[in-house]
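Here we show just some of the chains, and they stay where they sit in the whole.
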Amino acid sequence: MTEPTSTNEIKLAELVAQGMLAQDAMSRSLGISIVEVRPGYARLKMTVRADMSNSHSICHGGAIFTLADSAFAFACNSYNRSTVASGGSIDFVSPARIGDELTAEATERALPGRLGLYDVAVTDQSGRPIAFFRGRSYRVTGETVAGAGNPQ
Amino acid sequence: MTEPTSTNEIKLAELVAQGMLAQDAMSRSLGISIVEVRPGYARLKMTVRADMSNSHSICHGGAIFTLADSAFAFACNSYNRSTVASGGSIDFVSPARIGDELTAEATERALPGRLGLYDVAVTDQSGRPIAFFRGRSYRVTGETVAGAGNPQ
């Protein structure tokens, strides 16, 4: 049913993600980097630093949320159609510790009209689940990265 | 129905919040400060800095979530009973811009057993709503700030 993803679509998704990260001061200040992007999908990485800990000496939920939220943003903008987050929910299932290398993997669940639903799983270097995020997006007008192109 | 809050309970809540913030590297790195705390309640402030922006040049949802999550954490630990976040959801209703001074006000909704439910409203300097957060907490054993005391 689903058309195979073309090389051009993957290249566009990569171009958009790189353009977004270059402008995303918050993600860069947390050391977030791109592992893989394709249409409707993004995988990002972040190493938990001492300045991301909370009063329990574990990674602050806000840092984990930021990683998941950025993966969600890169996934839902992967078609280069400007899309914003209307919200998200996160469930923390295991603490992340300083030095842990976290991966956030965002997957598209549905695109009803201008809305979108994405799931993001955050795991540590051993594959252990740290958090489950679900993001809700809203497509606005325009391109995410001007001039990068559009698959249709 | 509700007992009036005693001065001792407010002092304990303040002591706990100050102790938590002193150990909370993430909140301090974002310049988050305490405005007011009392039992089941916390109000925090954060000025949106350039290094908190996302690729749309507005405040990253992760920075707003972190502010709300910290207000939630201070509110649900205000009795000095160690309590962790099991999760939260956030809805973004208006963008926050660089230079905006955000306030997060956390209010307790319910404390069924070891669980807790808190609402946090994030507003800007003009009182405009920026985001609505709802946090879910889980009380573990022990004190949040060892030796600070316990109202009962």
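Assorted remarks:
Per-chain numbering from 1; labels A and B assigned in written order.
The rule is short, and it goes like this: a residue touches a chain if its C-beta (ideal position, glycine included) is under 8 Å from a C-beta of that chain, and two chains touch if they have at least 3 such contacts.
In this text the structure is predicted, and so the values were computed from the model without any measurement.
The complex is built from one repeated protein sequence; 2 chains are visible, and the structure file as a whole lists 4 copies.
To be clear about the criterion, only the chains that are shown with their structure count from here on.
Chain A and chain B have Cα centroids separated by 24 Å.
Against chain B, in their complex, chain A makes its touches with residues 19-27, 29-30, 50-57, 60-63, 65-67, 69-70, 73, 84-92, 144.
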